[in-house]
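Omission of a single protein chain aside, the complex is shown with its protein chains in their original locations.
Take a look at chain A:
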Amino acid sequence: MTTHSKIRCSLRRFGLVGGIAIAAVFAGPTNAHKDPVKPEQLKLYQEAFMEEVRKGDLLFHGDQATAEALGVADDLSNTGMACAMCHPMASDTHPQSFPKFQAQIAKFATLRDMINWCIEKPMQGVKIDPESEAMKALEAYITWSNTGSVLQPGKY
């Protein structure tokens, strides 16, 4: 093969690859690496989230059945108090400001650290596993209830 014909062949190959690439772009790049989220899937994701929020809401308000179902009935509170007694509608929890230096704990803390501090101190309970379903549910409720709050990381 002459040098010319080699070049022509390369160009043809390049043209073929380039054409496929251009076609791929027009066909929809999302298909190349990620499936689109269908409305019914989105609905399921939201339902899963709201189910956690609902559980967290009940835990936060001292619902015994939910605490038992999530295995934290003996841990959350030993004073009869519930989170919502100091935080109606999860007010004054400021999830949008974590992580931050938290004065009561005297350390740089996450929201989960703070939830566990409240369980241990005002409610005289026992710290729950930060990865537990109960913690995720509490976090989901607190975050959901404060959805409209402005993100201010690090604010005291």
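Going forward, a contact is a pair of C-beta atoms (placed from the backbone, for glycine too) under 8 Å apart; a residue touches a chain by one contact, two chains touch by 3 or more; residues count from 1.
As a working rule, contacts and distances are computed from a predicted model.
Engineer: What protein name does the UniProt record of the undisplayed chain give, "FMN-dependent oxidoreductase (Nitrilotriacetate monooxygenase family)", "Acyl-CoA dehydrogenase", "Metallophosphoesterase" or "Type-4 uracil-DNA glycosylase"?
Structural biologist: "Metallophosphoesterase"
Engineer: Contacts of chain A with the missing chain: which residues?
Structural biologist: Residues in contact with the chain left out: 50, 53-54, 57-58, 61, 63, 79-81, 84-92, 94, 96-97, 104, 117-118, 121-122, 144-150, 152, 155-156.
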